[in-house]
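Only one protein chain is missing; all other protein chains are in place.
Chain lettering (A and B) follows the sequence in which the chains are written, and residue indices restart at 1 in each chain.
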Amino acid sequence: ALATNIFERKQEARNPFFRVVELTDDTADPAVWGKNFPIHYDMYLRTVDQVRTKYGGSEAVPRAPTQADPRSVVAQSRLEEDPRLKTMWAGYAFSKDFREERGHAYMLSDQVFTERQQVTKQPGTCIHCHASTYNAYKKLGDGDIMKGFDALNHMTYFEARKQVEHPVACIDCHDSQTMQLRVTKPAFIQAMGRMKAAQGVQDYNVNRDATRQEMRSYVCGQCHVEYYFKGPEKTLTFPWDKGLKIDNILAYYDENPHTDWKHAETGAPVLKAQHPEFEMWNQGVHARSGVSCSDCHMPYTRVGAQKISDHHVRSPLLNINKACQTCHHFSEAELRERAEALQERTFRLRNQGLDALMGLVNDVKAAKAAGKTDAELAGVYALQRRGQFMLDFIEAENSMGFHAPEEAARILGQATNLLRQAQVLVRDPSFKPEIPDMLPAAAGDAHAGPGVGGKTVGNPTGGSGASGQGQGQQQQGQGQGGPAH
Amino acid sequence: ALATNIFERKQEARNPFFRVVELTDDTADPAVWGKNFPIHYDMYLRTVDQVRTKYGGSEAVPRAPTQADPRSVVAQSRLEEDPRLKTMWAGYAFSKDFREERGHAYMLSDQVFTERQQVTKQPGTCIHCHASTYNAYKKLGDGDIMKGFDALNHMTYFEARKQVEHPVACIDCHDSQTMQLRVTKPAFIQAMGRMKAAQGVQDYNVNRDATRQEMRSYVCGQCHVEYYFKGPEKTLTFPWDKGLKIDNILAYYDENPHTDWKHAETGAPVLKAQHPEFEMWNQGVHARSGVSCSDCHMPYTRVGAQKISDHHVRSPLLNINKACQTCHHFSEAELRERAEALQERTFRLRNQGLDALMGLVNDVKAAKAAGKTDAELAGVYALQRRGQFMLDFIEAENSMGFHAPEEAARILGQATNLLRQAQVLVRDPSFKPEIPDMLPAAAGDAHAGPGVGGKTVGNPTGGSGASGQGQGQQQQGQGQGGPAH
């Protein structure tokens, strides 16, 4: 029995994947891919699970389905958990409905049925990150995904919705012939191109030039990023031209003036920040050490004699064993405590920032009631815009600071400083506020470093990057301090 | 030659120390110990070196010796580098002279000749941390170091000065017979005892109960700590009864009201924070992983075939190779960049805090000029006291945040929040400031964890601590979540 068992294992292992069906670049349905990769598909389907962690995961909240919204389970409302958020977003759709995000399986329906759709007419641009779009791009663009991208941007949301069928699926991340990773969302391809160009790397093509280890984060960076809809074309745009740090993004929005909405209670022209996981990860020590999103959110798992990437993408704190202990040889309890201690500190600073913002909103309301004009409040508005964006950046980032704890704390510390100064300025127009200095463009950013290029963290000599086969690929971009290349 | 060399190496390794002289518990002079341990003594002497790093080390600044102060070289003045510090400490001796600290060799003379001695009459209490005091304690206390401690506290500084001869020396950290580490400064022994008692550990005796790895930090914690002179006896006291976190220390000072001085420009009753390296280290991920002060500041160094602790105590950034690369397999350049990126963020937040404080001081001056009374400003003073102490805590900590970057950022973020709120309150007495919540007592503190007990940092199973020789010592204190035990 033992012998057979080992034999079976070996057989399994040698031929881990059977080509049952022929996949082509037009096979959109993940269930078909699942015929060749049944275990991956099963895992992928499990993103419907809802389990809460201290600051993440999500909670399954039952609701009575209606015709307008047939969902019988949603995630908890963040607005009810913390009503200060309603005040932060007063006048914007987010103040109507904002929930904890949950697994990939829900992305399409959660977008369709969020009450935010009812208060605003959204453009087709929304769809890029909430669906498997690759085949729609090809169809609408006659084989050219860039053209298809534009076409989708120009539609209304519900037109665009008709072009897609599945939440993010195999084909959005994988080449159908080799299963290699690839980036298929034009917004990411373009944004990386612009950023690299600004750093002096001409003609950067992420699908050609990125290393395998980089791709293990870039596929996520297609969606888990700050974005805005640019111009009347509503083109989905990631504001990375100057770099990925918040200072760079703020500078971008200074040069490319953009306002998401006018704050309903203060009247300040403000920006909404959204899920900058990729940007914040890039500022952390893990990115710097070459640890990718997939290393933590899709860690290898043994299934029989095979070892596969866990396609049940979820909070690593629900899977510490595989997600962390491969690298960190501490107990699960200890690792959880460490992560939560970092999150706890961020949470405190976030709360402090929200309190400051609430104070400011009240102050401005009082000042307006007492007759202050928008013109007189212009300085206050500028501080609110900047401070609120910085605060929202960390609030919107979904790891509660874990991806880059020191950077999160820096941003929150500076945000509070701005908001409190705005409170002084409301009362005393002669007050001269101090805007924090920018950090130098590439300081602290992740970079090729050891571990990237498919090679080890344990390369002592550094610099040369000469420790592996990956070498050939480690080219231009290197050593220029650009982010995450 | 090759053969002889290997032979020598093998001999060296076998017989690392030769007992040339007999050391006793009365041998104070390190030069005598140096007869048995010439390499250690040589290293110890090298703490006279002065080299600057970006935020640490020190710079040798020549000066013309005078009779009052015969030093021909001092460290750079921090007050000249940043005049905001003078304002922070207005009315206190620190505003007259405050320099970058340098190596241990200078501790006694720098204390004697600092201009701070000229503006205040200091008590003997100062001497405990600036000299080899063990033999003085024994002499003054008739063999009882606790009695000797009291005796020194009661003297004037210059009386006490006559009782000692050397800067910190071998006997302050080592048992003369076994060379084992020991703690000899009563203030540390008492403070640890009180803290452990509050945590339910009765009768804690650091020299009996601490593990070897703990001792490798505790010998430093004798001096690199926040302190005050308690009561009319001027007893050297570490305010740790409630724990080592700044929140605990603030709570201690609330219950044991103490004021270092009255701020000369605002009139607020304020506290001075001093070098809380031990307290901050305890909040960082290194302490949590069982990494001690000595691991970084006295790393093992090979001399011939021996491996000895580098007694040239200094900035690890001057010795990255040994201090960091034992654990981190990255290049020197990469490690320096990482450390400096953390320090840079702290530095920004510190600057922001100092700017807020400068703003506040001006505001209060203006308010007083306009006739505000101390009673009216009581709320503002409370905010200044708390905010300034938090700011100074990180300013005084000598690693520019490296020892616990997230904690440093949290503290600075909260300090700025308090100081900016004070600015609102000066202008608007109806303003209701928000004081940040305390962190729960032991959250995030270092604890026994893996790696303690003299062994490796990489103990996978955690808990049992069973990975090393140190084992036998890991007893009582363990697992109770208390700090740094």
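Points worth noting:
Throughout what follows, a contact is a pair of C-beta atoms (placed from the backbone, for glycine too) under 8 Å apart; a residue touches a chain by one contact, two chains touch by 3 or more.
The criterion applied here is as follows: contacts and distances are computed from a predicted model.
Per the UniProt record, the absent chain's protein name among "L-arabinose ABC transporter permease AraH", "cysteine desulfurase", "Phosphoribosylformylglycinamidine synthase subunit PurS" or "Cytochrome c nitrite reductase small subunit" is "Cytochrome c nitrite reductase small subunit". Considering the whole complex, the residue from A:L181, A:A396, A:I411 or A:V426 that touches the absent chain is A:L181. Across A:T53, A:S77, A:S109 or A:N207, the residue that sits in touch with the chain not pictured is A:N207.
Among the residues B:A90, B:A251 or B:A305, only B:A305 touches the chain that is left out of the figure. Residues 10, 13-19, 25, 36, 175, 177-182, 207-208, 210-213, 215, 290, 295, 300, 305-309, 326-329, 451, 454-461, 464, 466-470, 472-473 are the ones on chain A that touch the missing chain. For chain B, the residues touching the absent chain in the complete assembly are 1-3, 5-7, 9, 13, 301-302, 304-305, 321-322, 325-326, 329, 456-458, 467.
Criterion: only the chains that are shown with their structure count from here on.
Work out the mean CA point of chain A and of chain B, and you get 40 Å between them. Only residues 285, 288-289, 325, 329-331, 333-334, 338, 341-342, 344-345, 348-349, 351-352, 355-356, 359, 405-407, 409-410, 412-414, 416-417, 420-421, 423-424, 427-428, 431, 434, 436-437, 439, 443-444, 449-450, 457-463 of chain A touch chain B when the two sit together in their complex.
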